[in-house]
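Omission of a single protein chain aside, the complex is shown with its protein chains in their original locations.
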Amino acid sequence: MDIDVATVAWIAYLAPLVGLLLIALGGSRLPSRAGSLLACLAMLVAFGAAVVTLLGWNALDEPDGAVVSTAWTWLSSGSFRVPFDIYVDPLSIWMLLVVTGVGFLIHVYSLGYMAHDPQLRRFMAYLNLFVFSMLTLVLAGNLVFLLVGWGLVGMASYLLIGFWHDRPTATAAAKKAFIVNAIGDVSIMLGIFLIFRETGALRFGEVFDKLPNAVDSGSGLAFMTCLLLLGGALAKSAQLPLHTWLPDAMEGPTPVSALIHAATMVTAGVYAISRFHPVFDLSRDAQILTMVIGGVTLLVAGFTALAQTDIKRVIAYSTMSQIGYMFVAAGIGAYHAAMFHLMTHAFFKALLFLGAGIVIHALGDEQDIRRMGGLKRHMPKTYWLFMVASLALAGVIPFAGFFSKDEILNFTLAAGQEYGAWAYAVYGMGVLGAILTGIYGFRLVFLVFHGEESELVARYGRGEVVHHGHATNEHGEAPLSMLWPVLVLGLLTVVGGLIAIPGVNGIPHDFLNAAGAAPLREGMESAEFGVAEQWTLAIAVGLGAAALGLATAFTLWGRGVAFSRERALGRLAGRLEPIAQNAFYFDEFYDRVFSRPAQGLATALRRTEESATAPMLEEVTVAARDSGRGISFTQVGLVRVYAFGTALAMLAVVAAFVWIGGS
Amino acid sequence: MTGLILADLNPELPGAPFEVILFGLFATLAVVGALRVITASDPFVSALSLLINFVSLGALYLMLDQSFVAIGQILVYAGAVVVLFLFVIAYLGDRRELAEDAVRLRALRPIALVAAAAFGAMLVGVVIAADFPDAADISKKTPAGFSFGSPRAIGEAFLGHYVLAFEVTSLVLLVAAIGGIVLGLTGRARHDRLRKLMQTRSADQQKRRYEQAEQELTARRRAELAAGTSTKEDAST
Partner (left out) sequence: MTVPVDWFVGLSAILFAIGAAGVLVRRNALVVLLSIEIMLNAGNLALIAFSRTHASQDGQVLAITVMAIAASEVVVGLGIVVALSHLRRELDTDELSELRG
């Protein structure tokens, strides 16, 4: 059976748009329930089409790099043409599957989570808009549409973070996310301009064909281009120093956190680096910068996560940390490892968020882990799913996170041969980060599900949680509509890693580096580094780090002790705790360096205006008023007098003409 | 052209004197009509005199071989404008001007008359002094095959070289029509319509302002009425 890859990809791409438009045009004529189901249906169609796209791609006899399908020419001006086209290659199919698959599950989850929200329909429409934007980004066939998708994703995220627009904190967080992302947008736009200036091409195929001739390897131009592209990626993916928006973005509804701020949007930066890898391959410095930023971010975020008390913020910092790993992988050129971790992370992080969402939902929108504890008894299924996600996050065999994270660590160690000390340093950071991951991950598990029942949890057990002024009467396990997408994600988290068992198979590597497809970094073939002892060593170190992290967490919080034991960390590193609690003071730093000077400037300008400009304007108005008063006597208000004046003037003019003409 | 036709209708009379007679007749009618417009104390008489003036001018246009403009003159001015005036005069009833005593600008009248007369004299003097060319020959048809002054010639001019003026004029007519409607709305209907027309965020504010203005005007009108009756009473006693 022949499958037209392009057609199916178009269906996958446009299905969320159709869903969005139907909901938007249907408006209130569409019952809330029907609109939401429509959104889920659109996502199901998109996911089905994505799977068929994958099958169709595999069925191609000779994959020729990419399947490009042009709908129409969007802009045409002289030789400058921007086609509206999609670019289907293994990389975009990979992203397509992750976005639509996880997106579909989170859509279904939202049905339950947001069921009581009066604006469920708007929420589902936004979710569809977000998925459509993300697909624009990953399927774009040229630089311009990549940029369009990039901007749309930022907008959709803004709308979703600020979904509860009656909460000032939510709107502030939405604005913050938008502004920080705008910095990244400008950066990546400038990078794209540079690429266009040098190559004169917009379509990916042409760009990458011309790039090696247009830009010298190792040149300052190559570094500059990479730097600008990287700036965009850092903002979208919440990496240092443009990461401050992500924790605040947790003000949005939890499904949004799962979909946007864990599974898809924040991985856009990783995707962008992978997509532009021919550019990054031209600049060793930019690659080292990428991996160092990734390494530093994963440490900083992991450390910050240790002391956060908001369940979603812990997971948000964990997301930053995990994306740091992806940046490390992208930096050393192991793009398939980055994409593999991107996928498994999407599974287990969405699982974590959705599990956290169930807890938050059950406890009446309570997000403070100090008021939780002992939930295991009330919701065992959620507990075990959360446990699976945490194990995967920590990198415990055989869960998905183990395979993907250790692949990154292995490649980082191996890359030491090529990058020298930088790679070893980043490897060290990665291992340290893995220990931290185990600690903060299980701190969450122990504090939320183990230990003594907190007062709030006990009330939940009695079905007496008060939410929005009325008792929910809910107790026990979460409703099935919320649970089954989580179960699917749990299953994927368990088996998802098995597609790349070291030494046995390597589906991400083989698929993404498929013959004819855009080759991901020649020379990173595992065979080259394939010293068996080294692999074994790396895996042992990775597992050891995870075990150490788990053990530490168990020692500190695992034996059913009350929250006061949290202070153990304080005793451990009393001076470090406030730093972690305040997330290394990045917000304060930006406030002092950017916000306050700007406000100061504005205040100074206002004072200048008040003291200097305004009095001058006052003079002008007074002068105008006085002169008006002076000549107002001529305005007698009698039309005939005015007409008389006009007639006299005309008489004078005609007389003048006659006189001039006669002389 | 039309002038020639008129001459042809009276073959026994020499062409020139007949046209001169016609011109004299209609010019006199036009001037008399115009004078009557500005001298009649009853606006009704003024409007009817204006009708005479308009019709005379239409006849003069015919003598100038401008049949289309002449017909337009009769239809638009005599047909529409004057009738509109008559309607309004009839609607408003008898509103003669106040007695001379009430005129505030009594001194203006003679000065204005002198000024207008001087103005007219100067214009006429200029016309007499000026050297006008003889009328062009229009017996030949234009290359496009239509004759001077015909509707087709005017249509070609309007939709060709003057299309912008044509469109702008139509726009002015539209605005005037809307303006007429807005001005014609009265009382409650006007209030509602205006509020609907100006429906902005601060509709309530506008409504309040509007009502305030209306109240003020009504109060003032009442005060004036009261003042008027009291002066009358004073005069009678």
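In this document, chain identifiers A and B correspond to the written order of the chains, with residue numbering beginning at 1 in each.
Basically, a contact is a pair of C-beta atoms (placed from the backbone, for glycine too) under 8 Å apart; a residue touches a chain by one contact, two chains touch by 3 or more.
Only a predicted model underlies this, so the values are computations on that prediction, with no experimental measurement involved.
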{"item": "Residues belonging to chain B that touch the chain removed from view", "value": "3, 15-16, 19-20, 23, 27, 30-31, 34-35, 37-38, 43, 46-47, 50, 53-54, 57, 60-61, 63-66, 68-69, 72-73, 76-77, 80-81, 84-85, 88-89, 91-92, 95-98, 103-105, 108-109, 112-113, 115-117, 119-121, 123-124, 126-128, 130, 132-138, 148-149, 153-154, 156-158, 162, 165, 169, 172-173, 175-177, 179-180, 182-184, 186, 217, 221, 228"}
{"item": "Residue ranges of chain A at the interface with the undisplayed chain", "value": "628, 631-640, 643-644, 647"}
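Criterion: only the chains that are shown with their structure count from here on.
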{"item": "Whole-Å gap separating chain A and chain B, where each centre is the average of the chain's CA atoms", "value": "72"}
{"item": "Chain A partner contacts - residues on chain B that touch it in the complex", "value": "104-105, 108, 111-112, 115-116, 118-119, 122-123, 125-126, 129"}
{"item": "Chain A residues within the chain B interface of the complex", "value": "638, 640-641, 644, 647-648, 650-651, 654-655, 657-658, 662"}
